[in-house]
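Reading through the structure tokens given below for one structure.
Apart from one protein chain that is not included, each protein chain of the complex appears where it belongs.
Moving on to chain A:
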């Protein structure tokens, strides 16, 4: 397939505004400082809402174009011109970018609105909105860039915003540590992405999407594999996939709107975007696809298992995010028509997970920032709207028809069973099916322990109350999305994305028929949910009880943190200490020694400057004898 992009015309030549408006708002909020405290949050909301409206306008303008010319490329200026390297500061608005723009600005607007209420009593609200706007701007740049360097620019921008927002309450040691952890683990992935882009430039001489995609066929299979693995490393880092998943649950130290927008709905899906965008690279190598699928399967099971053992409402949701992105990775790894399925799941997930995170925020708002689900219970009577909206999210994620999760997740499970190699179909399909059951179990556990059963509140004078309208309205809108968006998107988005992701290959035949898979997945879902309901409907103990090997392991994140600590952190600390020692004793010693030597030499030489004319004259005479002597010596052949 030849990859070409049509130049931006008409209203689409203004797509740069999408990035510029939130950026301008962030700049204003940061520069004005305290003067903007009174109204800064409204500017923040307005700028994202404006981007959403513009996004809609551009989206409809794009849909008005012919299918084969449905893209708009806009070169703003030469970004980097060094030798052979020429990087365009260019944007690309095509169907894939379009749906992401709508997700980011749409869900983003609702979460911004919610945050006005959520952050009302926080003295840093203006700073929060500045960073939040910065994030939206960077995320839009990430999905709108027309080359990998622009993508990387946005990629680092969202990383920065994420870091700033995770450690937004930087006076809390846990938040500061979580920010550092996210930053460091992301660096590992980002380094991979950067090296992947370098490799593209050396091999293909360009980082523009069209040049790279058209050049993939000319590359050796091994080169494609390496390039893909490097890009995948970046994707894993940003999306919290195995083996770089550990930062994402800790990132919940940030304010809840941040968890909802950045660490559930948008930024963490950037890895999926990267792979979907680079589909010509990933589709070109089956080994590469197998790796992606494996990572997806491992991560989705891991997320489910750990999520089932956690008691912190936000961490359960975070591990659930890890697990759901695992489904998306599974989808993009499967390739072909499953690319679009992964994107559909990504969009649907954006709605229902944002919905549940905001719901969790609402619960915390009413419960004095309590996060332990063992100490909730019976909240359905006190927080009706939160209960109902969270309920839609719960039903959506576990995949009960006709809510959105059913339409987005079930096709991925089916696609996994359609792998050509039989054992792969059984392994990956089985993992996806098992994941569906586990998801139903832990999400039901979360839902029941929070909203049903006996009240287990432990704080004195606890009066759970519903949140104000500014928080519930976004919840209701997101709940509507969780209910309806799935069916709508599952029927339209795959066709819409065809220009970018290619045709789906029609009906494939898997090891199991489609009907059987549908029945099976509904069965495991109901089984998991029913089991959880039966186990937890009477509530649970206030503290974690002793448990078996598997639960203990899951409570400890399957020992991945311990592994990281033993393999990377401790040797790293020893290496640092050794280097510091070397630096202090060796390099500093050398440097200070030289400095001391020069100082001492200077002090000694200075004594030659006696102030007596006789010694000066001697110096000149000695010099004269040396110079003339040297000349004579050269002449006589003693020197040179």
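The working rule: contacts are C-beta pairs under 8 Å (C-beta built on N, C-alpha and C of every residue); 3 or more make two chains touch, one makes a residue touch a chain; residues count from 1.
Everything below uses one rule, namely that contacts and distances are computed from a predicted model.
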item	value
Complex member absent from the view - protein name from UniProt, among "Deoxyribose-phosphate aldolase", "NADH-quinone oxidoreductase subunit N", "Gas vesicle protein" or "Nickel import system permease protein NikB"	"NADH-quinone oxidoreductase subunit N"
Touch list for chain A against the chain that is not drawn	595, 598-599, 601-603, 605-606, 609, 611, 613, 615-617, 619-620, 622-624, 627-628, 630-632, 634-635, 639-640
